[in-house]
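Just one protein chain is left out here, and the rest sit where they should.
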Amino acid sequence: MLILMSSEHTKKQLSDVLARIRKLRLKPHVIPGRQSVAIGITGNRGALDPHLFDVMPGVMEAVRVTRPYKLAGRDFKHGDTSFNVGPYRVGGPGLVVIAGPCAVESEEQLIRIARAVKKAGSHLLRGGAFKPRTSPYAFQGLGKKGLKLLAAARKETGMPIVTEVLDQRSLDAVADVADVLQVGARNMQNFALLKDLGKLRKPVMLKRGLSATLDEWLMSAEYLLSEGNAQLFLCERGIRAFSDHARNTLDLNVVPAVKELSHLPIFVDPSHATGVRSRVAPMARAAVAAGAHGLMIEVHDRPDQALCDGPQALSPEDFSSLMRDLSAIAGALGRGLAEPVFRGRG
Amino acid sequence: MLILMSSEHTKKQLSDVLARIRKLRLKPHVIPGRQSVAIGITGNRGALDPHLFDVMPGVMEAVRVTRPYKLAGRDFKHGDTSFNVGPYRVGGPGLVVIAGPCAVESEEQLIRIARAVKKAGSHLLRGGAFKPRTSPYAFQGLGKKGLKLLAAARKETGMPIVTEVLDQRSLDAVADVADVLQVGARNMQNFALLKDLGKLRKPVMLKRGLSATLDEWLMSAEYLLSEGNAQLFLCERGIRAFSDHARNTLDLNVVPAVKELSHLPIFVDPSHATGVRSRVAPMARAAVAAGAHGLMIEVHDRPDQALCDGPQALSPEDFSSLMRDLSAIAGALGRGLAEPVFRGRG
Amino acid sequence: MLILMSSEHTKKQLSDVLARIRKLRLKPHVIPGRQSVAIGITGNRGALDPHLFDVMPGVMEAVRVTRPYKLAGRDFKHGDTSFNVGPYRVGGPGLVVIAGPCAVESEEQLIRIARAVKKAGSHLLRGGAFKPRTSPYAFQGLGKKGLKLLAAARKETGMPIVTEVLDQRSLDAVADVADVLQVGARNMQNFALLKDLGKLRKPVMLKRGLSATLDEWLMSAEYLLSEGNAQLFLCERGIRAFSDHARNTLDLNVVPAVKELSHLPIFVDPSHATGVRSRVAPMARAAVAAGAHGLMIEVHDRPDQALCDGPQALSPEDFSSLMRDLSAIAGALGRGLAEPVFRGRG
Partner (left out) sequence: MLILMSSEHTKKQLSDVLARIRKLRLKPHVIPGRQSVAIGITGNRGALDPHLFDVMPGVMEAVRVTRPYKLAGRDFKHGDTSFNVGPYRVGGPGLVVIAGPCAVESEEQLIRIARAVKKAGSHLLRGGAFKPRTSPYAFQGLGKKGLKLLAAARKETGMPIVTEVLDQRSLDAVADVADVLQVGARNMQNFALLKDLGKLRKPVMLKRGLSATLDEWLMSAEYLLSEGNAQLFLCERGIRAFSDHARNTLDLNVVPAVKELSHLPIFVDPSHATGVRSRVAPMARAAVAAGAHGLMIEVHDRPDQALCDGPQALSPEDFSSLMRDLSAIAGALGRGLAEPVFRGRG
């Protein structure tokens, strides 16, 4: 922590600040300057709250010189986090692809699409049973019936299931079925839900909020980590800026940033980030080239009948062709698609 | 709904679109153009989903020509919504002020500040018992004990209580005590919570999300209205942009926009919008001049000891002086501070 | 300047940094910390470039602890800047209003509107002769003929003229006629133009760029001040965010921020900020309540025939009614509309 005194501070104000620092059993280092005085603080174990000081008279600013998160950062854990989901290793060198429909609509629809994405090389199956919708009048998902269909699709295809948990009430039901519980962008700072998920011992995918900074995103991860759930990965899905050409602005540069600052795996969802089918493949390719650990992609074989987000769904054929590109790009960079680390359920 | 065909559509694609429109028992109006063809649709009672059409081959775009919300809009209800909270009318001509500490810290702190803001002319008392915090290590509020202290402060001062509800689990406990339940910015699209609040018969204040458009905000209001809770008002608290001079960007222009498009009352929270004490009073004055129905302002008598957001809290003296300014500005525009509509509990 | 070494820096890297600081004849202050080391630098007269240090191996970050501008800041000049434009004092206690059409269209149009805004109490007359347009096919202004008409309008009404300078080529022609030269948002970082304007001895109004931070805006002001032109005022006109309810997002909170950090007068343009007639009056009222020194407002008596920005122009009647509101709000806050400081040309 560094404290900058205003250019018009009094002696009394300076000594009050020094007294408070010492009262916290920390050590102040006074740095006299041309216009004013700065005070470096040492001796603290964790991050200090700047508000302890910037509310004091005579203080211009209190600057944090370390990151606010602990368990999510590289300082806490140097090596990369990785863990198994079914037979696949998330966070390892192999690229992991999650694919499937936006929403579970019926048993036939789900099984049909699950088979298609598996054939194309997808590792995990996505499908929403509980859907967060901007409008109360839009299709809200099949709910518990949808969860049953997901379990059936897993049994049929052997693919592990990724599905969204919307609230605390349905958490147990979702956790019973899901191999990975997804926290959506709108719930990234639903702290009550995060705490509950921290107590689970199941993998969680935490999507970035529409206007979340990287620090805020990692602090939400910290909620899960501090409760003891370390099977956690992140997913960039586009932020809100002023774009006139896409639904959201995909911030691919956050991929290397996460990899520098955190040990957590980072995925990218090009479907929600773009909102338009024709942009999904270019952004999926770019995400792999940027170093993402995995991708989540929406696929539908009858997008004009989809109950949710049809315009951004790839056809199974386009998805299959995209998988070949992704494999080629990963190969060009010395990686590849993930291979089973053991003989899975499928 | 207006459908724009791409410049390269085929006759078959056009007739498929027309068939789908007629199948929905709606009426298509073909408008031939120089480059392409547009199709107007009439006969629908509510808003149509553009995705019904923009997924079809040959369609370039489906443009909604009406707003997505119904109950929250002026088309549904021409007159202004207003209702009583204790003895004060929210949404009426009188300016309603909510003031108090960010968080309930102790009985003494709360009663002391409650008396001070009441003396200065505040109508309602705010105070957080459950606090949403970016960091899991920050003070999370006193919880149920905080609710008890709020009830005690109401008994002592007669001021109705505004306090935040964070999640479904504590909803009943909060609803037992609060006169107004506050939904925070990070929960604006916590749809499960919104549905539960829609079933209550208590006033709710819905804060705008950090990156919520006006349409999205009104759609969240629609979740409550469609469940039957019409005692609802909105609160602008700053959006996220690229600012280097304030924590958030206060979007005061949304005040007249809400008043044009919706019948719901609109408040402004200059404390969270600015994050800095010295900007609270100018923005509070501006909000009244812009036509806000009310304000929510954080006040603390010992801000350097506050457990939460001390730097943005006004002292009771500054708050008192601000109330005189607000009364003068309201008076200059033919309004005034709210007066009790009946003899209240105090 | 504060330098933060990375947690893995070597002794050699630290001593290289210290050597560079001493080579610049500055004094390093080493602050040992738990994870790493920070170095405070003192002895510098102006702002140091962080890039002198953050490019060095082992350095995590170099943090500027003073503002990048000098002449535009309160540290350089404590008192407020004010100067006369015709008989009115810009930057003084009186509110100064600039009004007129977006573009000069014809002699009749300009004189007619000039008389109307003067009658309503406007101090200065605005009107664009050279217009910056997003489209090359849109009306680009009458150019030099427009300047002649502005001179005629001044002669007729006695109102000083505010008009935009678009480029270096037409600078002399504009400077011959204008009492205040306006730099538009899109030219805020046209540094070549700013340098030329710095050499003039005429008042300049510098609008904020659509995505300019406050620091960047004040640095553009610094270009003029450092060339010797101190008759300068700023104008907020809305920034670009994600709004769905207005053309731009008016950042009124920048008004108190400018007043804290700089001595330069700050105006607000609610017409461009909102883009819609019905929002101009509420935002003009709010700007005065927020403490702006003045306003710039577009007025047109036949907005449906305006060649430019008709939808945001107030009618003379609405403008007249707004002026009464502005006078009342200013009065409620102990200010008033500007009065002539001497007998002007009119």
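Letters are used for the chains, namely A, B and C, taken in the order the chains are written, and counting of residues starts over at 1 for each.
Definition applied: a residue touches a chain if its C-beta (ideal position, glycine included) is under 8 Å from a C-beta of that chain, and two chains touch if they have at least 3 such contacts.
Because the structure is a prediction, the values reported are computed rather than measured.
Engineer: For the chain that's been dropped from view, list the shown partners it touches.
Structural biologist: A, B, C
Engineer: Looking at C:Leu193, C:Leu214 or C:Met296, which residue reaches the missing chain?
Structural biologist: C:Leu193
Engineer: Hey, which of A:Val288, A:Cys308, A:Met323 or A:Leu337 is the one touching the hidden chain?
Structural biologist: Hidden-chain contact among the options goes to A:Val288.
Engineer: In the whole complex, not just what's shown, which of C:Asn44, C:Ser211 or C:Ser320 touches the removed chain?
Structural biologist: Going through C:Asn44, C:Ser211 or C:Ser320 one by one, C:Ser211 is the residue touching the chain not shown.
Engineer: What does the interface between subunit C and the hidden chain look like in terms of residue numbers?
Structural biologist: Spelled out for subunit C, the touching residues are 46-47, 49, 51, 54-57, 68, 132-138, 166-169, 186-187, 189-193, 195, 210-211, 216, 219, 222-223, 226-227, 240, 303-304, 306, 309-311.
Engineer: Hey, which subunit B residues sit against the chain that's not shown?
Structural biologist: On the subunit B side, contact with the omitted chain comes from 2, 4, 7, 29, 31-35, 38, 40, 42-45, 61, 63, 65-66, 75, 240-242.
Engineer: To test your reading of the contact rule: which positions on subunit A touch the chain that is missing from view?
Structural biologist: Counting only subunit A, the missing chain is touched by 211, 213-215, 239, 241-246, 249-257, 260-261, 273-274, 278-279, 282-283, 285-291, 325, 328-329, 331-333.
Simple rule for what comes next: only the chains that are shown with their structure count from here on.
Engineer: Give, as an integer number of Å, the spacing between the C-alpha centres of subunit C and subunit B.
Structural biologist: Result: the chain centres lie 31 Å from each other.
Engineer: Distance-wise, how many Å sit between the C-alpha centres of subunit A and subunit B, to the nearest whole number?
Structural biologist: Each chain reduced to its C-alpha mean, subunit A and subunit B end up 27 Å apart.
Engineer: Using the touch definition from the top, which residues of subunit A touch two or more other chains?
Structural biologist: As it turns out, subunit A has residues touching two or more other chains at 240.
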